[in-house]
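Below is one structure, written out as structure tokens; the observations come after it.
The complex appears here minus one protein chain, its other protein chains still in place.
Entry: chain A
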Amino acid sequence: MHELSTSILLIIALAPLAGAVLAGFLGRVIGRAGSHTVTILGVAISCALSFYVLYQLVWGGAANYNHDLYTWFEIGKFNASVGFMIDRLSAMMMVVVTFVSLMVHIYTIGYMADDDGYTRFFSYIALFTFAMLMLVMSNNFMQLFFGWEGVGLVSYLLIGFYFKRPSATFANLKAFLVNRVGDFGFVLGIGAVLYFLGTLDYQTAFDAAPTLVGQTLHITQNHAWSAATVIGILLFIGAMGKSAQVPLHVWLPDSMEGPTPISALIHAATMVTAGIFMVARMSPIFELSSTALSFIMVIGATGALFTGMIGIVQNDIKRVVAYSTLSQLGYMTVALGVSAYAGAVYHLMTHAFFKALLFLGAGSVIIAMHHEQDMRHMGGLRKYMPITYITMWVGSLALCGVPFFSGFYSKDAIIEAAGESHRWGAHYAYICVLLGALVTALYTFRQMHLTFHGKERFKVVESHGHGHDDHGDHHHEPGVLAHAPKESPWVVTVPLVLLAIPSLLIGFFTVGPMLFGDWFGKAIHVSEAHNVLAEMGAEFHGALTMALHGFTQTPFWLVVAGFAITTYVYIFNPAMAGRIQRIFKPVYVVLDRKFWVDEVYLAIFARGGVKLGRLFWKAGDTAVIDGAIDGSASLVQRIAAGMRRLQSGYLYHYAFAMILGLILLLGGFWWFGHV
């Protein structure tokens, strides 16, 4: 057993930062090519070394790494450090993050080619990679929170990338604030960890975690909650913000205001999975509270089903994928809730590949459509862009969980784990994730049909102007293109192909060890009593058998049903969609209005907050406090005016009142001091 080199780990984290700083501050000096070169170089170095680290851990016989780099603060017995904990869990995350990031960097060269903010964009995504790496490589809660908020900052900057659009600056503010609601819980959770376990260091905290059993936190005088439940739920509230769980999911669909590459990187593959990663990382703590895990499961299951349903009625190609992400995050959360942490992280990995692929594919379509995102103006694109078409199908089948595709192994395992679990709420969760399979198929195939199949619903008018993302507000006429759609350049299609490969294959080759083997080792802790994955693992006889068995299972037939329905409705009988919409109008309205969650939040928190602020300001500060101050000032003035007439008239009235007060008070002190 040998140690990983600290220098290599530092380079992995800092190379993207160096790229971000160079592109950010010297963007004008080094130019566009210079900017994308330094950032891609930084992330590529990081990616290569991440693969090396993973290799060393899995095959090279390297020991897990857990060291502090420097002391952030040290006060009494409390200290916070900056350091790295590298085991298979973090190494896998590093590989996923840097690989998807690298693909997105390359893709961006094509996608943002005509954009004024080109260098700024590269600086941001490289900075994001740095923050995300700090998050996953951390060995303590403080640094975790640093990375956590760091990715939030970059997400804020990128959602508002087209800062001239009111919708973009609304969306980024909303995203930051909703995330802050989660962070509010997260910080308190860290406070609870420090209070009960006396440390911010992961390993020390995990070692001490068993002492939480039996400890309670007094909520009121005679009411107490279990310490593990409090910590678990508070930390999970943080995950609800970052990983967009119901009811804090509202920011993610709006985040689609950002350019498509970052929707793929940040709002699908990596940042939004930070919450999932965090809970898996904290498994020694979460395992102690079935209450917290039930809470997590119910939240996740609700999101998995209901946000997916919203996806069925979306017309914006990116928003379909966004709601799909919400739904898939719900699946991962359900897995966490049934103690199948490895299943959650495994789905995180496969999802990162196929969802990044779907987003980048959607972006490729958007380029071809000259920044038209409405699927009602697409159709029949398959013959114009075959590479995008085929890779999107790979991503879609993986997303739906069709056997042999990577998504099948991870998603099917989650559905089955929910079915096997005996935890409170598991029945509900099972029904949600099972129905979710049908919902997934409905929105996915609807999207594929509307985009690539059927009749072309756009016109090509040669003389027409060329619309663009950054001046998207005064858009060209919907559905009218300046020239025919064509396949995107190689910088776009190569990442699609490179992401399609793992989307197709990675499940088949890794399911045995990662899901059912003890691949994660001590990085994930599950207590014997509810280790559903181990129970399922007993019946696992290889990836091939599992896939073949999958063809006989309910989820697969739900997907087939979804395909049949959407194919009939959108290919063979296009008028049907409108008819269904009319027949089920109430349902359609509920979904189209997204269960009115946004409206309610806007009314209560945004408008209500401003009203409350006005009330406090006008009634509290202005009327009561200043009213009293100014009132007493004018009282003094009146008295002093009287006094002035009595005296010489030159005494400054305020000062006089004070001296008078001083004498009275001195007298008072003297009096009380002597009695």
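Following the convention adopted for this analysis, a contact is a pair of C-beta atoms (placed from the backbone, for glycine too) under 8 Å apart; a residue touches a chain by one contact, two chains touch by 3 or more; residues count from 1.
In this section, contacts and distances are computed from a predicted model.
Student: One chain isn't displayed here; going by UniProt, is it "3-isopropylmalate dehydratase large subunit", "NADH-quinone oxidoreductase subunit M", "tRNA-(Guanine-N1)-methyltransferase" or "Molybdopterin synthase sulfur carrier subunit"?
Tutor: "NADH-quinone oxidoreductase subunit M"
Student: Which residue among A:Val43, A:Ile86 or A:Val187 touches the omitted chain?
Tutor: Touches the omitted chain: A:Val187.
Student: If I consider the whole complex, including the chain that's not displayed, which of A:Gly19, A:Gly160, A:Pro259 or A:Pro502 touches that chain?
Tutor: Here the residue in touch with the unshown chain is A:Gly160.
Student: Quick one: which of A:Ile30, A:Val58 or A:Leu173 touches the chain that's been left out?
Tutor: A:Leu173
Student: For the chain left off this view, which of A:Pro478, A:Gly521, A:Gly613 or A:Gly642 is in contact with it?
Tutor: A:Gly613
Student: Contacts of chain A with the missing chain: which residues?
Tutor: Touch set of chain A with respect to the missing chain: 70-78, 142, 145-146, 148-150, 153, 156-157, 160, 163-164, 166, 168-170, 173, 176-177, 180-181, 183-184, 187-188, 190-192, 194-195, 217, 219, 230, 609-610, 612-614, 616-617, 620-621, 624-626, 629, 633, 654, 658, 661-662, 665-666, 669, 672-673.
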